[in-house]
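Single-structure report; data block below.
Complex shown without one protein chain; remaining protein chains in place.
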Amino acid sequence: MGGLLENVLNAVAAGLIIGCLYGLMCIGLGLIFGIMNVVNFAQGELLMLGMYVSLYLVSGFAAIGFLGPYAAPFVAALIAGPVLFGGGALLHRFLLRHVSGLSTASRLDQGGFGQLIVTLGISLILQNGGLILFGSTPASVRTPLSAKAFIIGPFAGDTMLFLNQARVYACVVAIVIAVALWLVMERTRLGKSLRAAADNPIAATYMGIDVDRAYRIAFGLGSAITAIAGGLMATYLSFTPFVGLDYVIIMYSGVVLGGMGSILGAFWGGLLVGFVQQVSALVLSPQLQNAAIFVVFLLIVGLRPQGLFGRSAERA
Amino acid sequence: MLEVRDLSVSYGGLRALHGVSLSVKPGRFVTVVGPNGAGKTTLFKAICGVVVPGSGEVMWDGAPLLAQPAAKRAHLGIAHVPEGRQVFRTLTVRENLEMGAYPRSGRERWAHTLDRIHTLFPILAERAHQLAGTLSGGEQQMLAIGRGLACAPRLLMLDEPSMGLAPAVAETIFERVAQIHKEDGVAILLVEQRVAEALELSDHGYVLETGHVVLDGPYQTLLADDRVRRSYLGMGEEA
Partner (left out) sequence: MRVGGAARLRRDTVALAIVSVLYVALASLVHNSYYQLILTLVPIWAVVGLGWNLFSGMSGLVSFGHASFFGIGAYTVTLALVYWHLTPWLGIPLGMIIGGIAAVLIGLPTFRLRGHYFALAMLAYPLAMLYVLQYLGFQEIPLPMHREHPALFLQFAQPFYSTLVAMGLFIAAMVAAMLVENSRFGLALLAIKQNELAAEAAGLDTKRWKMLALTASGAISAAAGGLYACVLLVVTPDSVFGVIVSAQALVVTLFGGVATVWGPVIGAAVLIPLAETLNARLGDIVPGIQGVIYGVAIIGIMLAAPEGLFWTLRDRFWRRAPAPEVIEERASSLAVLVKEGTLLEVSGLSKSFGGLRAVQDVCFSVAGGEILGIIGPNGAGKTTLFNLLNGVLPADAGSARFDGRELRGLKVHEVARLGVGRTFQVVRSFPRLSLLDNVIVGGYGAGLGDRAAAAAAEAALEAVGLGDRAARPAGELTNKELRLMELARALAGRPRLLLLDETLAGLGREECDDLLAVLRELRAAGMTIVIIEHTMHAMLRLADRFLVLDHGAVLAEGLPKDVVEDRAVIEAYLGTKFLAQHHNSADLHA
């Protein structure tokens, strides 16, 4: 019995920790989706770029090496944010603005299609460009923390809880970033103007908000957040330029579950996906863990088409 | 201050405005009346840059306005209270007002204008933290007007503020608009279907019918003219 309890508790703890990281990752996509109504297939590649930027900052530059193997990976992950913010903003400026937002509102009905192809193309370019630049050897940003665990217990007999330290710290950083972003969106003029542009772009224009710029910032911010999540996840898993493929689906599940357009919702959706994935490991083989995510996904979406936290406005 | 010259707008094959000219001088109250489909909303959208005119010119303070991007125009002191209110439903009342104060002019006078808006519409202070989507139609209209005022504009453009409102509520809205005009010295450009209330407040009125200005003049002249009546009720057409 003790063994079972221990397994369950460990799976729950791992689920919550991984879930927070997934939650952060989903917020990035949720921002882009919620504000611009763009289905971004390249979001997984932004995650991948976050991982590699983080890797090169740690191993390639002495600049942050002095922080030591403990702090450097986390600082690097945070730096990946601004780097990818710039990248995302450029992608929007030169590619996406031509196929999304106000520029397509006047077109008959095909606007949605163009945007899909363009993000698919970006995804292909980044994946394969990554392959050229980074090679296909699995890499990872190792810190000594990956091999250490916080041990809680023993309690209730001999039950012990093992928490991977790298993951715990990554999780804490993820929560801090998520809260910070939430505060930005709720409290600052910038955040409010982004929400206004999402709510009613035409009225936002009447207010003097440059909606195109708002979209560019949203895309940059969404890219940055997912990249930070990537940098954090890089501390505990190994990755290749194709890692985005595995996660883009998870991101979409999380965002749809949370209710598109809601930032908090995206976080909870991601958390739920991570939780289901880890906890299902108790009873399912590894291959079926992801299948379990989709079963839960289809169930929830079937029962509550507007997502767990979404408003039903989109159904009309 | 605002000068529209010979403006024409087409959607696809349909011409919504044909050579419309009008002008608004500082501190004046100008009304455009006309039945549905006459092109009133299109006129507003063209002034605000959401619709691109086929020909004609719009001057603001003597400079061409059409060259300015749409988002820039609010920063020049033109506020638009759109048809159907168009409040940000998922933002709170206060946040809506803050968005109205997005241009620099609004931010600089924020404390003062917020006070003023709350004096005009006390309900907005009461509901400050409620989502705008949960307000009633009248309250949303007040919010939309307040949001327009928040940028401390020199010209306030109002598109059918009485639409869908109960007569008593519409009455209040008109009173407030008159108050804004008198006490704050803001120039008003109003589109309305409640002809009498609108024209009564105004210094000058234009009657728009199927994209043309068919009549313009001071309010007494317009009210006395049968064409106003006819364009709405069709009276006298066959009589």
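By letter and in written order, the chains are A and B; residue numbering begins at 1 in each of them.
Convention: a contact is a pair of C-beta atoms (placed from the backbone, for glycine too) under 8 Å apart; a residue touches a chain by one contact, two chains touch by 3 or more.
Bear in mind that the values here come from a model prediction, so they are computed numbers and not experimental data.
In the full complex, the chain left out of view touches A, B. Contact with the chain that does not appear here is found for just one residue of B:P26, B:P122 or B:P167, B:P167.
Taking the complete complex into account, A:L245 is the one of A:L67, A:I175, A:I202 or A:L245 that touches the chain left out. Looking at A:I18, A:L57, A:A72 or A:V99, the residue that reaches the missing chain in the full complex is A:V99.
For subunit B, the residues touching the chain absent from view are 12-14, 16, 35-37, 136-137, 160, 163-167, 170, 193-198, 200, 210, 223, 226, 229-239.
Residue-level contact of subunit A with the missing chain is found at 33, 37, 39, 41, 95, 98-99, 107-114, 116-118, 120-125, 127-132, 136, 241, 245, 248-249, 252-253, 256, 260, 285, 287-291, 294-295, 297-298, 301-302, 305, 314-315.
What we mean here is this: only the chains that are shown with their structure count from here on.
As a whole-number value, the distance joining the C-alpha centres of subunit A and subunit B reads 43 Å. Across the complex, subunit B meets subunit A through its residues 48-50, 69-75, 79-80, 82, 86-91, 95, 98-100, 102-103, 147, 151. Interface of subunit A with subunit B (complex): residues 189, 192-193, 195-196, 198-200, 202-211, 311.
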